[in-house]
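As you look at this complex, bear in mind that one protein chain is not there, while each of the others sits in place.
We call the chains A and B, going by the order they appear; numbering starts again at 1 in every chain.
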Amino acid sequence: MRIYALAVYAFLYFPIGVIALFSLNAGRHASQFQGFSTQWYGKALANPFVMDALKTSLTVALVSALLASLFGTMAALALQSVKGRTRVFFDALIYIAVMVPGIVIGIATLIALVTVFNWLNPILEIIWPIADQAPKLSMGFGSLIAAHGLFTMALVVIIVRARIAGMDRSLIEASADLYATPFGTFRQVTLPQIFPGILAGFLLSFTFSFDDFIIAFFVAGSETTLPIYVFSSIRRGVTPEINAIGTMVLGASLAILILAQTILQRGRKQAGGSAP
Amino acid sequence: MTDHNDTITREKFMAELWRYKRGSVTRRHFLGVTGLGTATAVLGAAMPGLMPRPAWSQANIGDRVILATWPNYHEPTNFEAFTEATGAAVQVNVFGSNEEMLAKLQAGGSGWDVFVPTNYTITTYVDEGLIEPIDVSRLPNYDASAFDARFASPGTVNDTLYAVSKNWGTTGYAINTAKNGDVTPTTWKEFWDMTMTNFSGRTMVHDYQLTTIGNALKYFGYSFNSVDANELADAEKLLLDAKPHLFAINSDYQPSMRSGDAWMTMCWTGDGKQLNTDIPEIKYVLGKEGGELWSDFYAIPKGAPHMDAAYALIDFLLTPENNAKEALFHGYPVADARTNALLPAELLNDPIIYPAADLLSALEFGAAATLTDPNRAELLARFKSA
Partner (left out) sequence: MQPRVKTWLFLMPAGLWFLTMLVLPLVVVFIFSFGERGAAGGYVPAFTLDQYANLPARWAAFRNTLTLAPIGTVVCLLIAYPLAYFLALRTTPKWRTLLLILVIVPFWTSILIRSYAWIFILGGRGLPTLISALGLGDVQLINTPFAVLVGIVYGYLPLMVFPIFVSLERLDKRLLEASSDLGCPPWRSFLNVTLPLSMPGVATGCMLVFILLMGEFLIPAILGGGKVFFVGNALVDLFLQSRNWAYGSAVAVTLVAIMLVTVTAYMRFTRRWAGGRDDVSLM
């Protein structure tokens, strides 16, 4: 059993080892190893387009994950008290949002938005008060955030709803019996119970958006996210720079995960210690 | 310049250049040994005084310019020099086919400032309203009279200049002759027959309808540009027969040829030159039956976000000194006589770059009809999905 687990971990980490090894390649061609050097790390960090792409990816991931967590949680809370047709309609929407492949979402968003923008832009030009200053709608940050937010919001609704279903209802009743305001009950009873769900939803949403290539490929317009940059570079023939970027992203996420885990565990210990 | 740098010979220069490209010497070493470092610095400082203020040294062209181009088509140090001179960083987006460029522009909001269309596509860009006319007054280093009209004229549509000549070249194939008993084939017929016999599993074709279908048409002696239904049906049958024997369908074939995974590939002039220089047993072949002769252009898409930077970049790259460095890097011929005057004789006499007249005369320019013909696009898609 242990040997089997070891083998699976080897399978998972061997390619990552290859990436890390080639990121230390001194030569230009990724397929020929020409001695060790850390120069590509410096080059990647000094490359303004890598940094720009990273900034775009982080912004899009952060904004779309925040909006998805907020609106998704609101919808999950409201859906508790909704029955009948609205409920069925929402369930169907969430089901479809989760099930339709990313590539179809990307394509559909592209052609729908391009078509709508082609209608709206001439109208905007006519009705805009200052001549020649009318804003021109186009694909970019907005479409990226909106398209990423769609899938992740559905995810948040599902996760938070599961959390609400598993919640201890007697506490809410008790709180109401003690004359707490509905908002007070929400803040002090409901929110702490569903918070881990919201956090999990946020983290998943962030990861999804940060790692997404296929939707962004269609809807990014002139923006370049990190995966798009990497894809375009790979077609140019990979330099060890790309491997260096991959290794750094991996290192950073590992550090964040371990940090989060340590904080969580310490928090749990403290909570455990102070409990009566 | 130091004495030591003055004495470098042309042969030494070429040797150093290829050493640098192979990665066996650093850029600093290369620039130092060849004196290009000082030359660039001196030129850069002297330029504004010498010339009618080049567009790329104008103040404030912004901090970036986005270029959509083909794989292995630019000297990276030229971009670095441009950024140093103007403060605008160059982002390079690489494409595999003209269809892909057109699709991106049609979908709107590509965000490009400069792109590199091929001769036969320019009329379509004009018809679709996707391309800006070129204002020559903003390209002080461009001299239309210096260009070979055969390659530069497709840039002018309805008497308006839309694109300026970048390079021209041919589409043939590269073959690792060591895997073929040192025999170099000469025809497209051999290319396809070998693909299905002794080179099975080792051949690559482009992910590009014009060349992949065109060179399959050549097997039967049809026109490279045919849109005739029966001729296309023959080509399709050949492609489908060959498909199980292919190593890959990909326009970026250099990595696979270098690693030895692939032995033969459809190939553009410069890639052939680059491969042949590093690995001499890889030869570049133009099929006797014909094939493609093409010329590429710099153009500006409609609504480019950094128009000043776009003109500055084109002007910078077309400045003969810089253009010569480009040609030394990528090995594609230039239609600009001023640039050719700066290139070493070895390059101008290279049979890969400037093929013999009889081989050249068999070639055809791509036709605009192939770009928009739905049957050719659909044929390639069927071939890929088969």
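In this section, a contact is a pair of C-beta atoms (placed from the backbone, for glycine too) under 8 Å apart; a residue touches a chain by one contact, two chains touch by 3 or more.
Predicted model, so just to flag it, every value in this text is computed and none were measured.
Remark: the absent chain touches shown chains A, B in the intact complex. Contact with the omitted chain, checked across A:79, A:137, A:164 or A:189, is made by A:79.
Summary of contacts with the chain left out: across A:26, A:62, A:93 or A:199, the touching residue is A:93. Contact with the omitted chain, checked across A:2, A:85 or A:169, is made by A:2.
Contact with the undisplayed chain is limited, among A:13, A:36, A:128 or A:195, to A:13. Residues of chain B in contact with the chain left out of this view: 97, 99-100, 102-104, 106-107, 124, 127-128, 201, 207, 209, 243, 246-250, 259-261, 371-372, 374, 377-378, 380-382, 384-386. Although one chain is not displayed, chain A still touches it through residues 1-2, 4-5, 8-9, 11-16, 18-19, 22, 31, 70-72, 74-75, 77-79, 81-82, 86, 90-91, 93-105, 107-113, 115-116, 146-147, 149-150, 153, 157-158, 207, 211, 213-214, 217-218, 226-227, 230-231, 234, 238, 242-243, 245-246, 249-250, 253-254, 257-258, 261, 265.
Throughout what follows, only the chains that are shown with their structure count from here on.
Chain centres here are Cα means. That of chain A falls 38 Å from that of chain B.
For chain A in complex with chain B, the residues that touch the partner chain are 26-32, 34, 48-49, 110, 114, 117-118, 138-140, 221-224, 232, 235-238. Per the touch definition, chain B reaches chain A in the complex via residues 23, 63-64, 66, 71-72, 89, 91-94, 96, 107-112, 252, 254-255, 258-259, 305.
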